[in-house]
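One chain of protein is taken out of this complex; the other chains stay put.
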Amino acid sequence: MNIERGAIPRLDRSGAPGRYLRNAWYVAGWADDLGEEPVARIFLEEPVALFRDEAGVAHAIGGRCPHRFAPLGHGKVIDGQLECPYHGLRFDGVGKCVFNPHEKGVVPRVGVPAYPLVELHNLLWIWMGEVSAADPALIPDFGWLADPKWEPVRGATIAEGHYELYSDNILDISHSNFVHPALKADAWTIGKRSFRTDGDTVWTEYDHLDDYLSDGINAILGTAGKKQDFWCGIRWNAPAVLLLDYRAADPGTPREDMTILPSLHAFTPETKDTTHYIWAVARDFALGNQEFNAAMKGALEHAFEHEDMPVIRDAHRLMGGQEFWSLKPIVLTGDSGGVRARRVLERLISAEEELMRAAAE
Amino acid sequence: MNIERGAIPRLDRSGAPGRYLRNAWYVAGWADDLGEEPVARIFLEEPVALFRDEAGVAHAIGGRCPHRFAPLGHGKVIDGQLECPYHGLRFDGVGKCVFNPHEKGVVPRVGVPAYPLVELHNLLWIWMGEVSAADPALIPDFGWLADPKWEPVRGATIAEGHYELYSDNILDISHSNFVHPALKADAWTIGKRSFRTDGDTVWTEYDHLDDYLSDGINAILGTAGKKQDFWCGIRWNAPAVLLLDYRAADPGTPREDMTILPSLHAFTPETKDTTHYIWAVARDFALGNQEFNAAMKGALEHAFEHEDMPVIRDAHRLMGGQEFWSLKPIVLTGDSGGVRARRVLERLISAEEELMRAAAE
Partner (left out) sequence: MNIERGAIPRLDRSGAPGRYLRNAWYVAGWADDLGEEPVARIFLEEPVALFRDEAGVAHAIGGRCPHRFAPLGHGKVIDGQLECPYHGLRFDGVGKCVFNPHEKGVVPRVGVPAYPLVELHNLLWIWMGEVSAADPALIPDFGWLADPKWEPVRGATIAEGHYELYSDNILDISHSNFVHPALKADAWTIGKRSFRTDGDTVWTEYDHLDDYLSDGINAILGTAGKKQDFWCGIRWNAPAVLLLDYRAADPGTPREDMTILPSLHAFTPETKDTTHYIWAVARDFALGNQEFNAAMKGALEHAFEHEDMPVIRDAHRLMGGQEFWSLKPIVLTGDSGGVRARRVLERLISAEEELMRAAAE
């Protein structure tokens, strides 16, 4: 969690709350960024406190103290329990109030919700829905993030704009040629693209042979001036967790032998208008080269945070809170990945809403 | 009024206006901060201009010029009248338009409201309700603020958060042990507490014998390493004016002979979301010691403005505009003072609303 321990954001309560998929794994942050200090976050418009107990196990519980509404994530961990920063009530990892420091110390029976939290691939995955449905096997595979053969550079930030605009962005890399001067390559615009939906997983693929890569990738791969075969697969899982599998090699190399630059782009809605953006890009060469890391991180951070984010923020503002399809967007071939992802997500959210309506009857 | 002559705040007009007690004395600011320059303020969502006439008498009148809506509090006092900063209409202390500098100088018959304003104990007290009911005898006693035997340090700021959250905070000093490292003392959490309602006045009392005081108080009283008897009474008057009467002395000293550190905590709503916080803490020793003043003011300002205010701001934001009781807060024993104050205030506001409804029929 690279974001400073700052103020709780002012939440806009005008208009209806956003629609979110609740039964899904969202990335809550980098596992090794959660240390002894707890962290306050807003996910899906709900306050959450993240902390580690004495055994180092990470927990996510409701982030608003039921006593006087202070942010629990701004408190302290004491004996593995989270102490409220205002009056010192303590909560355990399942959100139960377990200690009252005042007078006779009668412990209130009211606690806060607990959210299933799984630490996997150096990420913290949070489940904001029905607890019994939280199956860790549903977490998409990002094994390379925790594999010592791979060296990642990474970041985490808060991005203005609806989270689906951010997943659309990754599912259509053709924007690179206009948004990212260093990542411009013909492969993105005139190369072959294909799209497929596999259950609830959506793929966009790019295939382009014997052509120059972008300047930025050439700098990483040392391929300047050399034509390469290129393939890129982007895997989307609901609600907005993406793997970008970038491959290149000398012409004729089989895809499984190409050099791979895998990346994670995870978008967790904070509100309707703001998104936690957690990203990483890894390589399996130049391991431990800190200078290489710094250059690679600098370039990618610039691309994601200073090139993607402003244009998406401005598009979001120009949408003025209106629903995406109501604005009748032009759909180009390159949008097929994003459109498929939007359809899957809409189907999953609608099914969830249907179940909730049925349960309420 | 330590706040700079700045812009009028942008007022949020979404949702219903706040509920306020109108027939009550609110602190408008420090009397000696109102000099030759008038001041623009928002109280209870209403613009007010404060100024002194030629005799030095302070007045509060409506803060929006009825001509072109400029802030009268940003104008000038000329011959004891308040001149609008935009086109120069002048208003007297009862809000009557008394001068028109243009052409034939016909003076408009429309003025602005006048608010009863009393200068007492070096504070300006404003009455935002029915003029005929404005009885200065209702102002709670803060005589020590104007008594040369007492030397106060003080401040005034704008605090984010509903004003009742701020009075709750003073009525339950047990938060000190979690919010204010320098003011931590067992007395607040495990000492004896009692609560009483006396008419419309609410008291919280702390009683704790033969124990160490906090580091911060020890620094003021010179009691480091010495056990003390301790008593503290907090008096609340509607809507949110509090006296904190802190006493300590060597064990066995009668309460009336203890050293006293009296303090004022006055909270005047600017809007539903922001509060004027006017505070002072006094002592009856080290009079005129400017070094002592600076250290004491620095420590207290830090505690009130940089420790209390952020946690209350965040709690306010996490409440998201919802009504306090609708969030079903846990109530601990220590909350009894705040709960009593909320009940008295609710009773007073409801009675006022009932009267207004009756009058309207």
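First chain written, first letter: the chains are A and B, and each begins at residue 1.
By our rule, contacts are C-beta pairs under 8 Å (C-beta built on N, C-alpha and C of every residue); 3 or more make two chains touch, one makes a residue touch a chain.
The structure presented is a predicted model; accordingly, all values stated were derived computationally and were not measured.
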Inset, instruction - Kindly state which of the options A:N122, A:T157 or A:N177 is in contact with the chain not pictured. - result: A:N177
Inset, instruction - Please pick, from B:R22, B:R41 or B:H74, the residue that touches the omitted chain in the full complex. - result: B:H74
Inset, instruction - Against the chain that's been left off, what residues of chain A make contact? List them. - result: 14, 165, 168, 172, 174-175, 177-179, 189-190, 193, 310-311, 313-321, 327-330, 332-334
Legend entry - Interface residues of chain B (partner: the chain not displayed): 7-11, 13-14, 47, 63-71, 74, 83-89, 97, 100-104, 108, 110
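Please note the rule applied: only the chains that are shown with their structure count from here on.
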Inset, instruction - List the centre-to-centre spacing of chain A and chain B in whole Å, with centres computed as mean CA coordinates. - result: 45
